[in-house]
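Structure incoming, see below.
Excluded from the complex is one protein chain; the other protein chains are retained at their positions.
And then chain A:
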Amino acid sequence: MQNNSIQVKGLQKSYNQLHVLNSVDFEVEQGSIFALLGSNGAGKTTIVKILTTLLKQDGGTATVNGFDITSKPDNVRQSISLTGQFAAVDEILTGEENLIMIAKLRHLKNPHQVTDNLIKRFGLTDAANRRVATYSGGMHRKLDLAMSLVGKPQLIFLDEPTTGLDPEARLEVWKIVKELADSGTTVFLTTQYLDEAEQLADQIAILHEGRIIASGTLAELKKLLPPTKVEYVEKQPTLEEIFLAIIGTKEAK
């Protein structure tokens, strides 16, 4: 049985003279949350684009849900969905129309039923019949995520899902990602926020200068550092904690 959702071996990609990916290897376990960490321009999005069949690699191989990305791109597309860096929603349609459109393109039998469920689950009921252009940044992201869940793909790619979101919306996205993983969906996440990876990921890989320079669970990564020493530091609340406490959001830890 296949228990790796993604298997990447020696992946290479250059743009003209620029080697973005030198030789990337990693595996993502089925049902886990995998976080790919890296600074801006490290090549995280390039990896996502290759694995979602939007871009062809120059060298190396990759399988997604057991399908080779080069020889079986249609099977790959059938089993994944992508939430890209920029909200992939239609601004002129309403939220509901966006979801129905995706459900129809996934050739589901009951697009309206699926849409209604997702609208309820994501708390978009009041906004469902409004054009997306009127949505806030957080609502855009929520709709974007909802659209990615249409048809229950086994593997979801989230490329910097919380970039540009306010703290409240960020926590909501985190909650959704955790729920997804709990229901057995594999989540491939890229982020430049270390705390995001720390909060969510079962497995973390760090991409630097075109290679994965470290990977493992958070505990394994921590072992790479010198042993812990005990220090006493006065615990000040972070501005985020203050902000969330003041606006009284329920999700605050």
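As a convention for this text, a residue touches a chain if its C-beta (ideal position, glycine included) is under 8 Å from a C-beta of that chain, and two chains touch if they have at least 3 such contacts; residues count from 1.
Going forward, contacts and distances are computed from a predicted model.
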| item | value |
| --- | --- |
| Choices "Cytochrome d ubiquinol oxidase subunit II", "Protein-export membrane protein SecF", "Transport permease protein" or "MBOAT family protein" - which one is the UniProt name of the chain not shown | "Transport permease protein" |
| Chain not shown: contacting residue from A:Val28, A:Ile47, A:Val89 or A:Leu244 | A:Val89 |
| For chain A, residues in touch with the removed chain | 49, 52-54, 74, 77-78, 80-82, 84-93, 97, 101-102, 104-107, 131, 144, 147, 157 |
